[in-house]
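Can you keep this structure in mind? I'll have questions shortly.
Missing here is one protein chain; the remaining ones are kept as they sit in the complex.
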Amino acid sequence: MAKAINLSLRDALTRDENVLIFGEDVGALGGVFRITDGLQKAFGEDRVFDTPLAESAIIGVAVGLALRGFRPVPEIQFDGFIYPAFEQIVSHVAKYRNRSGMSLPITIRVPFGGNIGAVEHHSESPEVYFAHTAGLKVVTPATPADAYALLQTAIDDPDPVVFFEPKARYYLKEEIDPAARVPIGKARVAHEGTGVSIIAYGPTVSIALQAAKTAAQEQISLEVIDLRSLSPLDMDTVMASVGKTHRALVVHEAPVFCGFGAEVAARISHDAFDLLEAPVARVGGLNVPYPPARYEKLYLPDVDRILQAADAALAYG
Amino acid sequence: MAKAINLSLRDALTRDENVLIFGEDVGALGGVFRITDGLQKAFGEDRVFDTPLAESAIIGVAVGLALRGFRPVPEIQFDGFIYPAFEQIVSHVAKYRNRSGMSLPITIRVPFGGNIGAVEHHSESPEVYFAHTAGLKVVTPATPADAYALLQTAIDDPDPVVFFEPKARYYLKEEIDPAARVPIGKARVAHEGTGVSIIAYGPTVSIALQAAKTAAQEQISLEVIDLRSLSPLDMDTVMASVGKTHRALVVHEAPVFCGFGAEVAARISHDAFDLLEAPVARVGGLNVPYPPARYEKLYLPDVDRILQAADAALAYG
Amino acid sequence: MTGYDNSGMADVVRVVAADDPVRPLFSPAGELTPEAKSRLGLDAAALRDLYRNMVLIRRADQEALNLQRQGELGLWGQYLGQEAIHVGAVTALRSDDWIFPSYREFGMAMVRGVDPADMLTLFRGLSHGPWDPRKYHFAPLAIPVATQVPHAVGFAMGCRLKHSDEVVLSTFGDGATSEGDWHEAMNFAGVFKSPVVFLCQNNHWAISVPLSKQTAGSIVDRARGYGFPGIRIDGNDVLAVYAAVRAAAARARQGDGPYLIEAVTYRMGAHTSSDDPTRYRLDSDLEAWGARDPIVRYQAWLKDQGVIDDGLIAAMAAEAESAAQAMRARLTSLPVPPPGEAIFGRVYSNPPASFLREREEFESSLEGS
Partner (left out) sequence: MTGYDNSGMADVVRVVAADDPVRPLFSPAGELTPEAKSRLGLDAAALRDLYRNMVLIRRADQEALNLQRQGELGLWGQYLGQEAIHVGAVTALRSDDWIFPSYREFGMAMVRGVDPADMLTLFRGLSHGPWDPRKYHFAPLAIPVATQVPHAVGFAMGCRLKHSDEVVLSTFGDGATSEGDWHEAMNFAGVFKSPVVFLCQNNHWAISVPLSKQTAGSIVDRARGYGFPGIRIDGNDVLAVYAAVRAAAARARQGDGPYLIEAVTYRMGAHTSSDDPTRYRLDSDLEAWGARDPIVRYQAWLKDQGVIDDGLIAAMAAEAESAAQAMRARLTSLPVPPPGEAIFGRVYSNPPASFLREREEFESSLEGS
């Protein structure tokens, strides 16, 4: 996926001279995950540049650059370091057009999620903070192909997009079709099934798919929905699936309490009230600060917990 | 309620010499809402003091003061200005004990909510950002008596508490019992009823009560639950009510999408799956940035929207 | 790199841009020198215009306060006493130089040509931003303190990247300098050598917090730490502000980077109409600063120079009076935009389907009621 994102940035830089990439260590180093590898060399220091160590200003100057006619694609180095920029994102990036009529075509790239054995603050899943913030669009790919295509769409979109990259999936490899586009607000059926709908996004999609594979061996059929877009949320695709399965569970790494799964569960429970044959389950992170690396596997949702929840849903009533 | 909070702060300052109050304009001015009126005069500039205009540092120094043995009660002047302090709150206030074993008995006071005819950034409802953040306790009173008693508990609590004050209810008056305490994590039944459970908190409780009164005239019986504590959430009280009514709706000012109501609705829908006779409804702010004052009444939940949702719940199926 | 000797740390020593075209124009105390004053190159008409604009914006400020007291506005924040900064700074810029204000720069916007009645609809609760920033090169008011400063710097970085020669004016209060955003933006401006003029309106107060409790050290001294020059000037002298901003803007325009101007003035009014300064401010301060009123002082000087006479003064006062009445009349007759458009209309350029559905439901619910 890292290569796909790099290629997507490269193509955006080539296609539109107003695209700018900046952030901490994105230049000579090519980013701590090498996502911007080679881009400064190829496009020069005016298009791809390092900034001082200040996230609020990284987003704040992105606003100014957008007002001047650019398409900024700032990088926040890790999920845990987007918080200093929270005011700029919530009070300005999300609301600027509403007060000025001027669009901010900013795409904020954020590697997120755990499972990389990191020290504290490097494994956060802050997506719901942004999904709750009206005026933003929030997306996250689960595959290299989607990462390429969704990032193209995000950069072209006239509105601000927070683009969460599942860093534990950077290693995934896949053929890229440079012509492909994924619209913002469109989920996909990652795996067809009939028994239970598993709603996942970003890093948990591949876990859900593993669960589906394992379940299949026991003749249990799970459908996996990859949301891709959190805000807006594609309830049509979700409801189409639940219309088949009548059972659903949501999976994410963030703590369950007030996590994005709450919105999905509340919506399904409401919209499919008469269809549901089991309560909508939520499988997610524990309601604690992200634990030390040795314990993260116990904190994070895994195949077993998904299968248990699916079995419970199937056994319900 | 303003007077009740002022009295609660006064009593805390008197009772515990380690209690400190600081923030922007809390000294000579007594706060822009006069919540700290007279406190600096009574307790001196060492106990109650103005700070420079820097929210992140206000919370950051609160952490340092707590480590030094104080019980800081910093004030954030308005809901919309807590965002610069987001990193300090999420990465430190919420997580410091987990990494050090040292408790942070900090109570962050935040006037929140709309309906005061203010300009932009002065009517926000950011509570879910904090409710989702493990390590924090998040509370909000709806009455002067609760404001007094809950603030006493919050200040005495060894853990950090975000104390949201419904600023549009500051004018409410009520007798205060200085001996009263409200435990964190305990909701209350604000009005008994049998038809539909209305789950509210902070500024929406009084609207829910009005709705209950209006409904009563049409022989419709609504029960109103005042959560008081968002994190932890008192599901026992909520479920006891839903056990009676089999119908529920949640009301808050924040945008509905990924708002706190999503957690409440998801939980009720899950835990009361077999009891519910209607989908759990959510009545809240529109999914837009808070609008200009002239339009806020159309944005905010009101008695009519609550009654419509209650009627729909009763008519369901 | 360096061996182990004095030059061992040479690479960490950054010399502040030696060139400073502003400093020579001012006395050590921050007063514009008579010599510099005589070289401003402003003809009588231009000198009169500075006066006229100060009179116009002060009268509008007063009228806005009246409107607030009469319930026509929800809030008003006076700039009484800061007119020399508003008029001097904007006049010193090119009309295509962008200005990034905070929330007290109504006067600046007026000088830029924004219709005052339209602007007041913000304080009437009808809009969060009633003008098109592109038309006036005037950004929306920024209410969260200091958050506009990085926007100004980013815009200036963009001007440089586009090889255009506009400069950006970033204005903020004394209190704003305490915020992290202010610092981060100042450092970015220095690192990227952006064409931006930082104008601090030091009016001695941040609501009730006086400068002495707000700022350690001094604001102007901070410029040096960011690698560019700065100067503290008399903010109640319109010609001083004009001269400083013009020189700093010219310097930025020719690629020499940022400049910090600390214009010292005094907030003669309340913080806003919701404020009660009697709780924290001494009347004696007002008297002292009243004696330095920017309009009175400038008027005296203009008379002295024979550039203006009582007839003209009266005429301009009359013009300001009728402009204020016109502003009031227009404001109170402006229609209330339809809710659907006001609440949903400007959130997205490319609104999601679910958002459009919510808007439709909202609008039909209105018809319903």
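Going in written order, the chains are labelled A, B and C, and every chain counts its residues from 1.
To be clear about the criterion, contacts are C-beta pairs under 8 Å (C-beta built on N, C-alpha and C of every residue); 3 or more make two chains touch, one makes a residue touch a chain.
This one's a predicted model, so the numbers in the text were calculated from it and none came from an experiment.
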Among shown chains, those touching the left-out chain: A, B, C
Of B:Ala12, B:Val26, B:Leu39 or B:Ala62, the one touching the omitted chain in the full complex: B:Ala62
Residue of A:Asp16, A:Asp50, A:Glu174 or A:Asp271 touching the missing chain in the full complex: A:Asp50
Hidden-chain contact residue, picked from the options B:Thr36, B:Thr51, B:Thr107 or B:Ser241: B:Thr51
Hidden partner interface residues of subunit A, rising order: 24-25, 27-30, 32, 50, 52-54, 56-57, 80-81, 83-84, 117-122, 286-289, 291-295, 298-299, 304
Where the missing chain touches subunit C, by residue: 1-4, 6, 8-9, 11-14, 16, 27, 29-31, 178-184, 186-187, 189-191, 202, 204, 211-219, 221-222, 224-228, 232, 234, 262, 264, 282, 284-285, 288-289, 291-292, 297
Positions on subunit B contacted by the hidden chain, ascending: 20, 46, 51-52, 54, 56-57, 59-70, 84, 87-88, 91-92, 95-103, 134-135, 137, 157-159, 184-185, 232-233, 235
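Please note the rule applied: only the chains that are shown with their structure count from here on.
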Graph class of chain-chain contacts, one of line, ring, star, complete, other: complete
Whole-Å separation of chain centres (CA-atom averages), subunit A against subunit C: 40
For subunit A paired with subunit B, centre-to-centre distance based on mean C-alpha positions, whole Å: 30
Junction residues of subunit B, two or more chains touched: 56, 80, 83-84, 120-121, 286-289
Sequence positions of subunit C contacting 2 or more other chains: 127-128, 144, 180-181, 347, 355
